[in-house]
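Below is the structure I would like to discuss, written out as structure tokens.
Only one protein chain is missing; all other protein chains are in place.
The block that comes next holds subunit A.
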């Protein structure tokens, strides 16, 4: 992915989805009203986070087999960027919740589990800080990363379905894709998801390259 076309595509898609997301028409629904536009900004954050954490696990597995330092750097940088996207997802969700549920944080299961899964990755970063030796750090943190990933999947996709949640798509509440995601919204939503995932990947590659250069500079 050294070509430039996907970076341009990412920028165009995100700019398009921001402008079109704020200007194009949306279905009128009770309570949601105009806040439905948050779909274009909130949901792509989580998709980008999942993609970045998956990249992180992929390189952790690779690192266990190869013991290669660059794989470790890739794993940690994608986890770093993933955490940022997770935090943005929490913030955009909280702002939306303020206008629809009445408060920023109402201890809804979805909110809680999302926050805990961010904690999981914060623990991963702290584990990295706790170990001095690089080889050992790479190996042990890779193991914890792989151990944490299925737990994150359980937290985000299994547990919220067992509990009553106000979140759209849960507990009998209408999901965005059931009846209210009409063709106008799809035209913005899908490009927004793709755009933000690509932007997340882009940020990760930049951060990885900076880290790599810093490491090389230290070795001289």
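Simple rule for what comes next: a residue touches a chain if its C-beta (ideal position, glycine included) is under 8 Å from a C-beta of that chain, and two chains touch if they have at least 3 such contacts; residues count from 1.
Criterion: contacts and distances are computed from a predicted model.
Q: The hidden chain: which UniProt name fits, "Energy-coupling factor transporter transmembrane protein EcfT", "Phosphotransferase", "Heme exporter protein CcmB" or "Branched-chain amino acid transport system permease protein"?
A: Cross-referencing UniProt, the chain left out corresponds to "Heme exporter protein CcmB".
Q: Among the options A:12, A:29, A:91 or A:151, which residue touches the chain absent from this view?
A: A:151
Q: Quick one: which of A:127, A:166 or A:187 touches the chain that's been left out?
A: Only one listed residue reaches the unshown chain, and that is A:127.
Q: Mind listing the subunit A residues that contact the chain we can't see here?
A: Residues 64, 113, 116-117, 119-120, 123, 126-127, 130-131, 136, 139-140, 142-144, 146-148, 150-151, 154-155, 158-159, 162-163 of subunit A touch the chain that is not shown.
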